[in-house]
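Excluded from the complex is one protein chain; the other protein chains are retained at their positions.
Order as written gives the chain letters A and B; numbering starts at 1 within each chain.
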Amino acid sequence: MNAPESYFLRHVEAEARPTPVAAPLAAPLQDASHIGQAIPRPNIERLAQGRGQYVDDLELPRMAHVVFWRSPVAHCHITSIERDFARMMPGVLAVYDGKDLATICKPWVATLSHLAGIKSAPQYPMALDRACWQGEPVVAVVAKTRAEAEDALQYVQVTWEDLPSAVDMKTALHPDTPVIHPELGDNLCFSRTLDTGGVDEAFARADVVVEATFDFGRHTGVTLETRCQIADYSPASGQLTVYHSQQAPHMMQDLYARQFDLPESSVRVICKDVGGSFGIKVHAYPDDFATVAISILLKRPVKFVADRLESFTSDIHAREHHIKGRIAATSAGEILAFEIDDTTGIGPYSMFPRTSGIEGNQVVNLTGGPYKHKAYRAKLNVVFLNKTPTCQYRGVGHPVACAVTEGLVDLVAAKLGMDPLELRKRNVMPDDSYPATGASGIKLEVLSHEACLRKMETLMDYPALLAEQAALRAQGIYRGIGFATLIELTNPGAAFYGVGGARISAQDGATARLEPSGAVTVMVSVGEQGQGTEAIFSQITADAVGVAMSQVRIVTGDTQATPYGGGTWASRGAGIGGEAVLQAGLALRTNILKVAGVILKRDASTLSLKQGAVVDADSGEALLPFAELGRVAYFRPDTLPAGFTPELMVTRHYAQRDYPFIFTNGVQASYVEVDSETGFVKLLKHWAVEDCGRVINPMLVDEQIRGAIVQGIGGALFEECLYDAAGLLINGSMADYLVPMAGEMPDITIAHIETPTRSSMLGAKGAGEAGTAGAPGAVVNAINDALRPLKAAVWSQPVTPEKILKALGHIP
Amino acid sequence: MKAPAFSYLRPRQLHEVLKLLAEHGDEARLLAGGQTLLATLNMRLSEPALLIDMQAVSELKGLSIAGQTLRIGAMVTHTEIETSDLVAQHAPLLTAAASHIAHRAIRNMGTFGGSIAYGDPAAEWPACLLALSGVIVVRSLRGERRIAADDFFTGLYTTDLAPDEVIVACEIPVAQANQKMSFTELARRHGDYAVVGLAATATMLGNKMSNVRLAWIGVGSTPMRSPQAEQALNDQPLNAQSVAQAVEVLRSEIAPLPDLTHSEAAKRQLAGVLLKRALTSWMSTVENA
Partner (left out) sequence: MHEPMTDLPQTQTIRFTLNGQSIEREVQARTHLVDFLRDGAELKGSHLGCEHGVCGACTVQLDGQIVRGCLVLAVQADGRSVNTVEGLSDSGALAQLQAAFIRRNALQCGFCTSGMLLAAHELIEQRPNATREEVREWISGNYCRCTGYQAIVDAICDVLAERKTAAQGAKA
């Protein structure tokens, strides 16, 4: 760091403003004893005993297994499919091609009307006469066991003619690059420009202009439990039940109903235990529809479990970007403008139903996000490639936008000789400036950048780290400190998908029921994939209703049993699902008090609920246990006044309607050591200060953030889907695709600022993705900070020893 | 990914193993630890008709010292070597290398003989055997052969083993008091195959090196030595100049094979760094002696 000492000394010594404390919840939750507490998740002993219920654990009578013959090449015209030999193999029930499935399943086109001009081609469950990416399903072999299906797969004979392919996003729009869908005219899926005006003037009057090119390697989610489902069509009832490892059961219910022309009420989607999702499992895959189609055609349950090798070519990929970025600043350190030109390469089809245009769209919306500059220009081209389709994966554009923004900010700091933390402090939107609108037009309710930066400085003991870094540098040991200030969109309203015409619900509901025994059951439309949804809903219910957590049962993941809702994505589970649970719990409280008032012959306003009993509101004296109230309400209505009916089951819905999104903010810091001879990077430590509004369970949210950070580190250092010139994935196995393992990960210290959102009573914002949003920016900045005295920099992720050695000049 | 169908036998005698191998030839595969073979079968990269499991052949087990030789039975597992006091005392290079091999669950099944027979240039044991002047003892129905490690690894995943031969043991001269050893590898993640690794041994008399053996992981299509670099160190005093000289010779001697993310040039650079660091670590122990 070249910063003159005075910069950071001055600010460390300045009196720190008090950290804002989360406002207390409104009555009757002012004494909430569960919300905000680090309570271990209930009901997970079964997971710790290997007694979960993941899709592959389920077996249904007559269940068959499907495997897919997938295109081995990037682009080909299929000339023939010989199935007879495969059909003769032991255990085989059927062999289907794309045309068979197209007889009962409509094709889809993944566009949304609010992404102006987005275009894509119709896609079928399996390719008809052309396969457009390596891994696209073409033939389905169904047998009694997976092994038998794989045996038979070897006897499926497909002939094809290779077609020229588009595999380089930088040349996808060149006139001599093959156009994947000629009827679309070119390989452009979506483009967008944004110009606030005043950009050229800002760059002209700037004292410092820095340009850099940022590259992001395509990578993927690698959920430990691969994608899987059991489609069970019962011809006798016309009912389709799909057991799905999925994040949005109602969305899938709607899609299956519409693609197969089934009544919506005939389709039931059940999500039990999900072995990790991260966005990979929120999309509607061709093989999802294929499996359902096969169940309908065969009239028996069909199970599909992707194996790991097919996961790598069939799970959605994400984050393949090439971005030219510029930043303008004054010599006093005021950032004047950002500009980006982003090219991103997706698959040959926009992914259904959320489209492959959203990630790039978010890069445009979020670049420069934390800062108060007014001038911003962005250009985005989303281009089709003959590679695996891409779509939303944890963070969705944030990691890219943040890395570009924070990389440019560090470059300015270096050029100005200013401390990078100081530069950020000078330019983040002030904590008292909200509500505010960012340069890109994003609406920000309330953020706390300044408070987070201050907290980070003490949390990491920045001066001590700087001193340590300087001392070691003198010994030829190169350590780096990197920051990333970030914003993250959470709790989306209908602006995200609904306005574009997608039947993806932006609202959620919870039904709370008092059982005769005095327990409380809550059915919620947001589900669990391990993040602790059920736990926080239990905590909220316990406080809302006044019952012990051990008396709360949460039911999720069944379209037949829960209210209608959106599910898990865009970090909305706690904020939106939680609010619905809170409102339902409070409504149930009101109704319990009504019944209590009638039973006890007292004014309900003189009563309260605590620990599973009706109590005197003033003295706290227990008057009537819930179990007794339940007994009377359910079994002895004859003892209640005529005209009074207990309603001990209530439903409330919630949609966030104040803003398009409720943004959160945070800052991360990374401390690394770069071996300047080998280019190997050691992650020494990582910190995150996160403001996700009211924290419902700090223990759960903290490890969520850590997991998200580690996932971000994966993209920054290790993970890339490597393609050769022919469009073939060359590292599609766990041995060659490197995911972060425990040995290389640092300890991660987390702290919170809590600025509740006023868009709900609960005040909780989302927290699931911020870690992934900021980690790559922080880590890459740290590496470049370490390399700066050696006059080297790497702005291409993943940052590998190869790239560092090149930058250092050790290799050509 | 389910393996294709095959038959399986678990003979109790080495002689039966040899008979089966001779009888079935190409159609059979020897099952040692299975940590490489079974992954290959799950991915259907290989479709043998018969697996011959050597687990029950007691003759293939055992770690023992006879005279100046450490004998490692072919079916000794990586974990047995990792935790063996005998090995720590008489072949500390192996002890140093053991914890780099994959992860514990793999080490509990994977075998020394299996690793040597596979001859993966990215694996630890073959390079260690080269560095230690090991001898591979093999047997067939035709009799027994003893093959020096230097002559054993002939090509990519190819060894001097005939199709009807089985490794029964490896023999390693026990470490002498005046011997130095160093094992280092660079891997992106703990337990991964090395990007580049070095198993090095030398005899040190005072400050002078002799009998230097530098065995490389991840550099060639086989585990290999770098004789020119060894030559540059033999009979030389161990100091900064001889180290620098040796590194220069090494970098022009080797033509490393790139991997998915590391170029030939990068591996050249890394190999030189590992050599420098190994030799430097010997320098400080010599100084402290």
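Basically, a contact is a pair of C-beta atoms (placed from the backbone, for glycine too) under 8 Å apart; a residue touches a chain by one contact, two chains touch by 3 or more.
Just so it is clear, the structure is predicted and the values come from calculations on it, not from any experiment.
Participant: Using the touch definition up top, pick the residue from A:Asp57, A:Asp461 or A:Asp603 that touches the left-out chain.
Facilitator: A:Asp57
Participant: Considering the complete complex, identify which of A:Pro389, A:Gly532, A:Gly567 or A:Gly679 is in touch with the unshown chain.
Facilitator: Selected residue, touching the omitted chain: A:Gly532.
Participant: Of the residues in chain A, which ones touch the absent chain?
Facilitator: Residues of chain A in contact with the hidden chain: 40-41, 44-45, 47-52, 54, 56-57, 89, 147, 151, 154-155, 221-226, 273-278, 307-308, 529-532, 699-700, 703-711, 733-735, 739, 741-745, 747-748, 771.
Participant: Considering the entire assembly, which residues of chain B contact the chain that has been omitted?
Facilitator: Residues touching the hidden chain, for chain B, are 1-10, 24, 27, 31, 34-35, 38-39, 41-43, 47-51, 53, 55, 79, 99, 102-106, 108-109, 189-191.
Simple rule for what comes next: only the chains that are shown with their structure count from here on.
Participant: Could you grab the centroid distance between chain A and chain B? Build each centroid from C-alpha atoms only and quote it in angstrom.
Facilitator: Distance between chain centres: 44 Å.
Participant: Spell out the residues on chain B that touch chain A in their complex, using ranges where they run on.
Facilitator: 1-5, 43-44, 186, 188-193, 195, 260-263, 265-266, 268-270, 273
Participant: So in the complex, the part of chain A that touches chain B is made up of which residues?
Facilitator: Going by the criterion above, the answer is residues 146-147, 150-151, 154, 307-309, 677-680, 718, 722, 730-731, 735-736, 738, 740-741, 743-744, 800-802, 805, 810-812.
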